[in-house]
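Encoded as structure tokens, here's the structure I'll be asking about.
For this depiction, one protein chain was excluded, whereas all remaining protein chains were kept in their positions.
Going in written order, the chains are labelled A, B and C, and every chain counts its residues from 1.
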């Protein structure tokens, strides 16, 4: 979550002054500014196209808390929408705001993965065919080297039985999902979408964007014939290199997102 | 058709003052404002891309009447274009305006389905392959749980013989279509398009948008292998949950639509 | 080429005053205004995405002449770019302007088809797979009823041998193309694109747009299984009905095109 102070000021200027949360510490203020921009990027890049899907980031001030928007379209999120939530899924200062019912995805992943500081939940259409057919989502683009072990698939029937409403809206279902995720960067959810995690907001957002690109490429490649995937070395090596260059895409994603989503 | 009074004012402000119809009752004024915004959303979301396709909503003042635009592209509809039509397909105050020849789709569905208050008719390309091949359109995205029983297909040759012009432009063809629709939320029309119905404008519009997304996902999933569809419980449960959250997508759909379609 | 006088004024206002040609007669002025708008629509709708592809319309003042832009991207055409060309492909007043080398497509079709008053030449990607595989392009969308007899395919090797540059840049090749077109509304060109013709600019443009949509739908339908096409009656009937409603789509295509292409 490295963000230059001058950029923070710019974000706050463009997207509205942060609420009381932001006054707590500069680390928190920076996280919230980054968080708002990231929501706009996810909307602009098609990862979260409508009022569903959500982003969270762990609080830099307290590893047992995370930030998440009130239940609202990512493309409209502002600093005032940011809520602080604990790992039981309870808001610290709800102010009557409606919360996402699937916040337990985030809470349980933060419990299970101490090194994860951001989580994206998306319904992007390109990923869904892999979840409903079991076709392994493996890397054919070097930008998706992080997918080397093939994204695991969460089948909610295994944890919740055949009669769920498909949503991961309890701590138990969240824990089951986190278990299927394991140490992976991405987990597919059958008939629903996927989650991408990262050590930072930028890494989680970047992984969600390139997982989508890789899904589109692989969808077509599979129809052409035998596919050469990145091998384990290639994937691990390029994933590390890409992580060091995320800011280069972030710069243009941010400019486009702020131009294409409403100024509030 | 729940719409906040402050939003109604905003709609009227943006899209022009409503005509005489709007003066009849506040329920009607709200319906018309919502109706105009919904037309713009259908255009902006690609459900109605050109001058064809149309939306209607049942009058809150009289269940035997419904509102529909004059024959005009959805992306250009304003309050002045709204006409009140009875279930025989006759305009109450035509003012020389041209009507959609397929208004009988709407009239006959309102006759057959008392709980339906809104109907979308669309030519969205993603749905058409299902209608012409008989491939069942079933839910692979939880956002389309309402498709659980697979959308029925209206083959106009069965009702109208082999020599129609493909259009449902008579009460008889409308009634035949309504019969194929039965109690379903969506009916495909072979070689033509589809209709989505709802208890409200927002439900009918939302169903048309997510039916399109589901069609795109399923089109690719079918090429990958055996597909796991939502089962009946999952589909029914999530459909109910989604219905309670439509406003969250509506908010961003509306903002985008008003930004992307002409201010008149 | 029916265009309301008030619209002509609006077009001229938006797109620049017409050149000397426009002074000749009001029919010509109207044709040129319509022609400029149609070029912008073809660009905005993706029928002509770059600097290639072109539109022509027969002169209402002389059936042995037609209007065509100088060699220029359709999305940038203004009234000053319009040239009058005879059926031998010679400009009447060239003014040093470069002409499209494939103007013979247009000239020879006007010779062979007296009832044709407009021709579109396009490289739209969705049509090309049909031309290079011989897969019949038949109607699966009622908006493309005009395709009922399947679009013929022009194989330039049959007329020009195996060593052409793929371009229909001579009267001889144009005549061969017109012969393959025959009485059809659309002809595919192998490895190149397609041409759509019409009794008016609006009919030719409309056919090119819906041929593209139909190609996309059919491309996916063919992968799903056995396809039900419109039969001859259905196709002929709906084609006639659609021709009477072109203005409804034209209105929104025009507004979008003028908003999305440069004001010059």
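Note that a residue touches a chain if its C-beta (ideal position, glycine included) is under 8 Å from a C-beta of that chain, and two chains touch if they have at least 3 such contacts.
From a predicted model like this one, the values you see are computed outputs, not experimental measurements.
Participant: Indicate each shown chain that the hidden chain touches within the full complex.
Facilitator: A, C
Participant: Which of these, C:91, C:112 or C:167, touches the one chain of the complex that we don't see?
Facilitator: C:167
Participant: Looking at C:190, C:207 or C:248, which makes contact with the chain not pictured?
Facilitator: Once the missing chain is taken into account, the touching residue is C:190.
Participant: From the list A:61, A:88 or A:252, pick the residue that touches the absent chain.
Facilitator: Considering the complete complex, A:252 is the one touching the chain left out.
Participant: Just checking the interface: what residues of chain A touch the absent partner chain?
Facilitator: 139-143, 145, 209, 213, 216-217, 220-221, 223-231, 233-234, 237-238, 240-241, 245, 247-253, 255-256, 259
Participant: Under the stated touch rule, tell me which residues of chain C contact the chain that is not displayed.
Facilitator: Here the touching residues of chain C are 43, 50-52, 71-73, 75-76, 101, 123, 125-126, 128-130, 132-135, 162-167, 190-192, 219, 222-223, 262.
What we mean here is this: only the chains that are shown with their structure count from here on.
Participant: Between 0 and 180 degrees and rounded to the nearest 5, what angle rotates chain B's CA atoms onto those of chain C?
Facilitator: It is a rotation of 90 degrees, to the nearest 5.
Participant: Would you mind pulling out the distance in Å between where the CA atoms of chain B average out and where those of chain C do?
Facilitator: Centre separation, chain B to chain C: 32 Å.
Participant: Using CA atom averages as chain centres, what separation in Å is found between chain A and chain C?
Facilitator: Here the centre of chain C sits 46 Å away from the centre of chain A.
Participant: Among the residues of chain C, which are close enough to touch at least two other chains?
Facilitator: In chain C, no residue touches two or more other chains.
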